[in-house]
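The complex appears here minus one protein chain, its other protein chains still in place.
Labels A, B and C are assigned to the chains in the order they are written; within every chain, residues are numbered from 1.
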Amino acid sequence: MSKLYFRFGAMNSGKSTALLQAAFNYEERGQYVLLAKPAVDYKGDRNIVSRLGVSREVDFLIRPEDNLRDLFTEQSAESESKTGQQVACLLLDETQFLTEAQVDQALEVAVLDRVPVLAYGIRTDFQTKAFPGSRRLLEIAHSLEELKTICRCGKKAMFNGRLVNGKFVFSGEQVAIDGDKVTYESLCPACYLAKKPA
Amino acid sequence: MSKLYFRFGAMNSGKSTALLQAAFNYEERGQYVLLAKPAVDYKGDRNIVSRLGVSREVDFLIRPEDNLRDLFTEQSAESESKTGQQVACLLLDETQFLTEAQVDQALEVAVLDRVPVLAYGIRTDFQTKAFPGSRRLLEIAHSLEELKTICRCGKKAMFNGRLVNGKFVFSGEQVAIDGDKVTYESLCPACYLAKKPA
Amino acid sequence: MSKLYFRFGAMNSGKSTALLQAAFNYEERGQYVLLAKPAVDYKGDRNIVSRLGVSREVDFLIRPEDNLRDLFTEQSAESESKTGQQVACLLLDETQFLTEAQVDQALEVAVLDRVPVLAYGIRTDFQTKAFPGSRRLLEIAHSLEELKTICRCGKKAMFNGRLVNGKFVFSGEQVAIDGDKVTYESLCPACYLAKKPA
Partner (left out) sequence: MSKLYFRFGAMNSGKSTALLQAAFNYEERGQYVLLAKPAVDYKGDRNIVSRLGVSREVDFLIRPEDNLRDLFTEQSAESESKTGQQVACLLLDETQFLTEAQVDQALEVAVLDRVPVLAYGIRTDFQTKAFPGSRRLLEIAHSLEELKTICRCGKKAMFNGRLVNGKFVFSGEQVAIDGDKVTYESLCPACYLAKKPA
């Protein structure tokens, strides 16, 4: 049996860097891995982009209607026919955007297909509510490991404040990609609560 | 700033023992703590009962309609008037049965009142879905720490299988207290999936 | 392959309680475990005594000259002939007093005999130096898990201050069992450094 790992953190905690390093570690030892992410993440198209300056294309995208285990089975068969070697690990980025069913399928890949699944993602949205994928990962992952980053005050950041035109807002859609108008700041609970109207 | 800790585990992983040991550690160093649990836990009435044979009465019960922070403020004022010392820690058992709002209030006790809150509870129900209190704790606790127990197969148990008259069931109410008819068994994901109809 | 776990903490952090709870968890699921501790721990004779009030006799004592793996092999053969079942776990208390060689043998039990070994022990002595057993466990255990307790100031205690006739001392023998004259207090690094002459 292998395990499903949820490595979660606030925004900008270095999740993509950690994922790319884990992939590198496997490959350096002559092992093959598959990288994937939900198609709903519009940020980097097909790439996993680390703010440290490293990036890499995923092997496949996961659309909301896909069965993740079926997709993995297909993709790993293809990889194995090319490399002559079993896939050693499935690495998933932006897993907060997986559906709940896809997280269950990721658990099946780990438990039934015996391939470890490393799922990286954001824990909660700007209202401190879990995203669908994160909620399910927090329920069923074998291992919950926090990737830490820091708040402006120097404490550990846990929450993601949303700013619209530079002002913190506490209502709105769950997903709003950061850009000109919308930005995010990772905050510790004390700074988050201080910003929030009572 | 203090922290909100969620120490979660499957059923029968020793959560109450760990809570009573933590309380003991504080008191042995001459510090005062408060123990509480949701009133909806019918099992031990006002007691926190460890299967190892230790038990202790809570200082207060939390009803679904209570504001946990207000309740804590009252109770700690009372304790401080008796002991002449500030309350050093709030220990909560069976926190899966807290409401989501009460978990937010527990975070406020930690962050705004600067009293550490140790919340012990079950992660998920017999269908592997988080209870309301656990769901919110998984979202906002500063620290997620697993209390481990083992499955019949020797692996780490994570899920709680429900048996009715000795047979595993996968539908029903979220809460059904164990007794003559209903029992529970902590299972690893592999054993849980093996029991579950496809 | 099974694992060697080192669950360490300052004095009075609840290590024996945690060990007895782990044993209980195994047995409640119909599995057999063995409990042992070094013979050099004079405190409880053949008993593992929790300050919460629970105690239990060990299955065997480990003398400094013993090969721990050989001893385990013997004892588990005996247990298996009585119970008809394999030993599911070896639980070791006061592992700071094991020799370095015995810790290597504990790793062999986990890795070669495929029986998980849970080793509970104190991390460092009153001069913040590891005991022989702890030093080796910190080097080779698969998993390092801290059992927390608190300092008089409310922070996490990590070090063990020694008092002789109520005064902190910073030189002397590594081992001095607490009694009338010698006592110990678990301290956080800040309080420990504050007590220590510059």
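Here is the rule we go by: a contact is a pair of C-beta atoms (placed from the backbone, for glycine too) under 8 Å apart; a residue touches a chain by one contact, two chains touch by 3 or more.
On a predicted model such as this, the values are computed, not experimentally measured, just so you know.
Looking at the complete complex, one finds that the omitted chain is in touch with A, C. Interface note for the absent chain: among A:53, A:166 or A:197, the touching residue is A:53. Considering the whole complex, the residue from C:56, C:156 or C:195 that touches the absent chain is C:156. Only one residue in the set A:17, A:102, A:128 or A:160 touches the chain that does not appear here, and it is A:17.
Residues touching the missing chain, restricted to subunit A, are 12-14, 17-18, 20-22, 24-26, 28-31, 51-54, 88, 116, 149-152, 154, 186 (touch as defined at the top). On the side of subunit C, the interface with the absent chain consists of residues 1, 107-108, 110-112, 123-124, 128-130, 135, 138-140, 142, 144, 146, 155-156, 158-159, 188-190, 193, using the contact rule stated above.
One rule holds for everything that comes next: only the chains that are shown with their structure count from here on.
Taken as a contact graph, the chains are arranged in an open line, each linked only to its neighbours along the path. Taking each chain's centre as the average of its CA atoms, subunit A and subunit C sit 38 Å apart. Shown for subunit B are the residues that touch two or more other chains, of which there are none.
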